[in-house]
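Written below as structure tokens is the structure these notes are about.
All protein chains but one are shown at their positions in the complex.
Take a look at chain A:
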């Protein structure tokens, strides 16, 4: 999802530009000012661009007198792919030259931008995933310039709201939000009402209605409950959308998995409980008879288990995967089938992945931290070629006994 914010962002937040500027020598007396529009228009960034590999060395040679960072949508330089680029224009002294030389250069800073832009995300992938929503708010307060990026790129558990017109539940996310209002996929109306809320075009809304009906069926077949919502919006050469699915095992723990509610649910049922949120964001680019789909999927899976002998066990987190595919399109209904297949494939893949990470990897790491079988015993089993898995179902006592037996028999053979 980071890619979308990258493409739609037209200016660089102040914090980020000042962080980028620290890469240059700056003279405090010459605070960077804006270049005039005519000056910008006259600059061809391809003309004197510094290639990324040259950048780190060259940047330090410049003393900034005049500087501005901007996005350029078209860079034709062979060393750079066509697309959105971050370009910095520097005017000032080069190296040890005497006096002020009228010079300027363009730097392609996409990489640095992504690096700094990714900071919030790096921190969020380290902090407890259970509290991502709180941490996002804390980060936004800390660096307000990151607000737009974080809200559009970080997936949080979905909130549920009831559609006043249809009486059906729908899910809230950044893609059906306009100001403080959210659009219901069932009524196409905003709540609280908006007179000028952004709506999809008539054609895209028709596909959106059909997609909502189809994914409602999908939801019932795979989730046997829960809530689904699909939102589409127009792009210049196609459309984009998000498929949302959510299931909570206890209503008391919806929509935010409040810790107290969670434990109350565990205590009352004396069993495990959890919640699943799927967020599938896609772009469909129309071409002749085919469409190119780009899908980014995140699943947030939170689970909890506990009783007196186990204590508290919290296994929570999120995983993200991307896929791109060309698929044939006959008419608009083909899009539903194509997106449906993509999402179904992706969810199957991700469910297997989650199973592997949550119940395989996490469990294995616990075994790496503390081993139930002392290493000495493991060695003696391995040395005699027997299969440790074969005795894993026995009790420790029996294990010890069989190991002892093996040791004795191997010693008597010698």
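Keep this in mind: contacts are C-beta pairs under 8 Å (C-beta built on N, C-alpha and C of every residue); 3 or more make two chains touch, one makes a residue touch a chain; residues count from 1.
The definition used in the following text is that contacts and distances are computed from a predicted model.
Enquirer: Any idea which of "F-actin-capping protein subunit alpha", "Eukaryotic translation elongation factor 1 epsilon 1", "DNA polymerase delta subunit 3" or "ATP synthase subunit a" UniProt assigns to the chain that's been left out?
Expert: "F-actin-capping protein subunit alpha"
Enquirer: Please give every residue of chain A in contact with the chain that is not shown.
Expert: So the residues of chain A touching the missing chain come out as 15, 18-19, 116, 119-120, 122-132, 135, 138-139, 141-143, 213-214, 217-218, 220-224, 247, 249, 271-276, 301, 303-305, 309-321, 336-338, 340-341, 344, 347-348, 351, 354-355, 357-359, 361-363, 365-366, 368-372, 374-376, 396.
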